[in-house]
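Here it is, the structure, as structure tokens.
Yeah, one chain of the complex is gone here, protein chain that is, but the others are all in their spots.
Let's look at subunit A:
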Amino acid sequence: MFLLLPFDSLVVNLLGISITVLFTLLLVFIIVPAIFGVSFGIRKVYMKTLLKIFQWATLRIERGAKEKNHPLYKPYVNGIIAKEPMSLEEEIKEIRRSGSGKALDAPEFELSDIFYFCRKGIETIMDDEVTKRFSAEELESWNLLSRTNYNFQYISLRLTVLWGLGVLIRYCFLLPLRIALAFTGISLLVTGTTVVGYLPNGRCKEFLSKHVHLMCYRICVRALTAIITYHDRENRPRNGGICVANHTSPIDVIILASDGYYAMVGQIHGGLMGVIQRAMVKACPHVWFERSEVKDRHLVAKRLTEHVQDKSKLPILIFPEGTCINNTSVMMFKKGSFEIGATVYPVAIKYDPQFGDAFWNSSKYGMVTYLLRMMTSWAIVCSVWYLPPMTRQPEEDAVQFANRVKSAIARQGGLVDLLWDGGLKREKVKDTFKEEQQKLYSKMIVGNHEDRSRS
């Protein structure tokens, strides 16, 4: 027992010293640069090192697999079945032509017509555009995270050791560090904005508020080890405008807000989120809605219009898609934000899935699980493009304008421009879409029928 005592105090001392050192390092290398908005470039070096390690790992897997003659599986982003490129009309005509040998326009309806729809139906049952968009995009090389790997098995001892080391680093070193940073960032935000809120309105308050917000978002960015590249910063949103971006995860807000000062729009939540929101609004006018108000579209539009028309107020940050998509496509933009009549500043955000998948499938993971996954990934790497501002032309309506903005964002980010409504993940298809295919077919049949009865 007595022999343990000197060791005990030694251990305690060591612990104390290492924690102090850690916090000093934290302060110097992470928090101070965040306050001033400079960067040492540590994260970029980290990213390059990781890339080299991933390449090595993938090469090893391939070599190991070749030695053992074990097939590897390349996941498919484009779907698993070959869809026929012909249109409905062409296909049906071809079936009929190969059949009875009658004149093409004579028969009105053939028994074989059913076959086309049958096959299309089976194709969609086998593999479907929309549902694919809602699961995490599949990678083509392994990034040492077992959650993205369901194909690669235990190939070699070295690789498994490497993976184990990766787990250790991520969970025992990076995770506590990140949680500490996140905690610091959020508490600074809450206290900072509350304090600034007590100041009288004026230039001083604005200046301080801006810097408090920016500082805390930058700390949060470092808490996620987000490595962001901003392009075309001269197009950044200005006062009185609306900033519109595609939405992949809740992190989008942090990424954009760490480079610019925005007014947020959203629903007031309870819990920690609510505390943060209430504190933020003391320092600067964000637009928060009660849950009941969110349903009232006119009220929402009115408040946003008022905000936008006041040129002293900040640009609003809006994500028109309404739900998280998995970053390979941009779904239908809801027209509400485009009816307001302000200048729209589109922003495209594209994540590199190699280092960590930022996609939040809200029907599969809760917020806390999602944040934990984020904090145990290697890093979040993304690119942000600020596109030139757009305004609604006189001859287009809100929907067309929304689609134009959406296409610009999709093109810039290298994303696929889809017509589908992001709300599909939870709701069913709107009836208007149902009619398209049926109308086309019946037009074909009835057209022939009418021609015949006329002649």
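The criterion applied here is as follows: a contact is a pair of C-beta atoms (placed from the backbone, for glycine too) under 8 Å apart; a residue touches a chain by one contact, two chains touch by 3 or more; residues count from 1.
To be clear about the criterion, contacts and distances are computed from a predicted model.
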Query: For the chain that is missing from this picture, which UniProt protein name fits: "Cns1/TTC4 wheel domain-containing protein", "ARM repeat superfamily protein", "U3 small nucleolar RNA-interacting protein 2" or "Calcineurin B homologous protein 3"?
result: "Calcineurin B homologous protein 3"
Query: Looking at the whole complex, which of A:Ile122, A:Leu165, A:Cys204 or A:Leu272 touches the chain that is not displayed?
result: A:Ile122
Statement: Sole touch to the unshown chain from A:Ser9, A:Thr24, A:Ser39 or A:Gln55: residue A:Gln55
- request: Spell out, residue by residue, where the missing chain touches subunit A.
  value: 55, 58-59, 61-62, 65, 71-74, 76, 78-82, 95, 98-101, 107-115, 117-131, 135, 140-141, 151-153, 420, 424, 428-429, 433-439, 441-443, 445-446, 449
